[in-house]
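Everything below concerns the one structure shown next.
== subunit A ==
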Amino acid sequence: METARYAFEARSVSKFFPGVKALSEVSLKLSAGSIHALLGENGAGKSTLIKIVTGVYQPDQGSLFCSGQACRFSGPRDAMAAGIGVVHQERNLIPRFSIAENIFLERNGRHLFRMIDYKALAREARPWLERLGLDLDPALPVSRLTVAKMQMVEIARALALRSRVLLLDEPTASLTPHEAEALFAVLRKLRDEGVSMLFVSHKLEEVEQLCDTVTVLRDGNNVCDARSTESLGRQDFVHLMIGRTEQVVTRRDREQEDVPPFLELKSVSSALGHRDISLAVRPGEIVGLYGLVGAGRSELAKVIIGRYPVTAGEIRVDQAPVKIRSVAQAIHRHGIGYVSEDRKHEGLILDHSVLENAGITVWRRLANCLGLVGDRSIRALVEPHIRKLEVRTPSLHQKVGLLSGGNQQKISVAKWLSAGVKLLIIDEPTVGIDIKSKAYLHELIHELADKGTAVLLISSDMPEMISLADRIVVMNAYRVQGELANTGEYAKVSAGIMNLIHD
Partner candidate 1 sequence: MASFFLSNEFGLIVGICIFIAIFSWVDANFWSPFNLFVISRSAGVYALIGLSMMAVIATGGLSLAIGAIGVCAAMAFGWAIESAGLHWSASLAVALAVALALGYVNGWLVVRTGIHSFVITLATMSVFFGGMLFLSQGQSFRALPAEITEFGRLKVFSISALFLTAVAVALLLAAFYRFAALGREMLAAGACPEAAELSGVHSGRMFILCHVLSAGLAGIAALLVTARFGAAIPSMAGQLGQDWLMPGFLAPVLGGTLLSGGRVSVPGTVLGAILVTILANGLLRMSIGEFWVQAILGCLLLAAVLGDVMRKRYLAASGRA
Partner candidate 2 sequence: DTKVGIVPGGPHPYFSAWGPSGKDASRDFKLGAADYKVPAKWELGEQNLLLESMVSQGYNAFIIFPGDSVGSVSTVADLVGHGAQVIAAGGCFKDPSKALFCLGTDTGNSAYLGTKELLKVMKGSKRILHLTGFMVDPNTQLRIDGVRKAAQEGGGTVVQVIADIDAPEAAAEKIGAFMAARAGEIDGIIATAWVPAVQAANSLRKLGDKRIRMVAIDHDEVVIKAIKDGFVDGTMLQNPYGQAYVGAYALDRLRHGCTVKADAPWKSNALTARFIDSGTAYVDAAKAGNFVGAMQEITKGLLNSFEATYLNCKK
């Protein structure tokens, strides 16, 4: 039979949520020994498809085939039994459990009363960690890990299942290029061992580098299905995904050396361990803050907005020395806003609606003398921004937690656009965002700067940094290593940055 060629196949699968048609008649074919890319904009239905394949959701229509046999999954256990492993987009770890226990969590469903041998678990877990180039004690609780390491642990968990089909939903979103390389090496090895893999990413370079075939979704529909990537280039992917070619954001040169800085840090030290930090951001200027993960950039942002105390040095806003004691003060008195990198916990209130999340920064400003503020005035202010970012949501009253990951990220940026701040600190704005929205966001950041907003951009994405920033400040180990002007020449600037870091 024809289908037997595929390790896994989904045929004409549809899935409806209240008010949302997430997938309609989508097909997916995964061959053994190949890496298959699943592409699409935010909210196109990628994660939903993966959840159907892994038994988390049941399809409303359509059928699934494992190695040519029709199969039905009534739960994740069935999918696992059929040899399907997965790394979901969201983290699914038990923070207080050890790495080893998390990796083998699925075994807990088998024998409820057999004593767990933690030593043996750790022994078994170690090779999987090593395979990913992780030098971690398997007995360590997961809560002690950084987000990137947690991501790797989940990948290790999926590998440890020794599945024939492995689905990876944006596994590289929070990895450094170095860590991602280690992962790719493992994936290639698995491919050679005959494993069939599905890989979701918004980083097209990775797809080009890694994948053999590609399925593209647009608005829950197949644009193409198991097409070979050989003849496809970056622009073709883009075209398939968004129906037109990529909009290239041009770097602009802004010259206003003479304007006094809006924000100035002078030898600032903080309770979090920052030492002797000096930097300045002028109105209308985008200052990049680059560093490897753990350099203390996010923490510095939180110090600036008054979340953590400054222990020495001085912060000046509009040339006046200030003591910012709370975030509310930073926003409402000094006009400083912060887009968090951790949207789930710090950026958004997942249980609240789109409108409430996007409007939270303006409630106080819009309130009348009685402290009252109606939905209509908030809407008037917020809706244009949400429109502009093309947030895919059935209504402004949808819970943000039900949006796709990328759309959530858009909301967490959108709320600052309406806030009208004079300085915006943006932390990793485009993680998990599709290329179309990424371009929008970049355009938006430029626009903000053109209108005179001072922007401090934290990003670990070097191309992004170079296409946006006017100047780049490099941090390492909670100190500023140096600063360089961004000329826009990728090779030169990135070499300069690396030099500063490894000084």
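The rule is simple: contacts are C-beta pairs under 8 Å (C-beta built on N, C-alpha and C of every residue); 3 or more make two chains touch, one makes a residue touch a chain; residues count from 1.
Regarding selection, all candidates are chains of the complex that A comes from, given by their letters.
Everything numeric in this text was worked out from a predicted model, so none of it was measured.
Engineer: Looking at 1 or 2, only one should touch subunit A in the complex. Which number is that?
Structural biologist: Only one option touches subunit A, namely 1.
Engineer: Okay, in this complex, where on subunit A does candidate 1 touch?
Structural biologist: 16, 18, 305, 307, 326-328, 330-332, 337-338, 340, 345-352, 356, 360-361, 363-364, 366-367, 370-374, 415, 419
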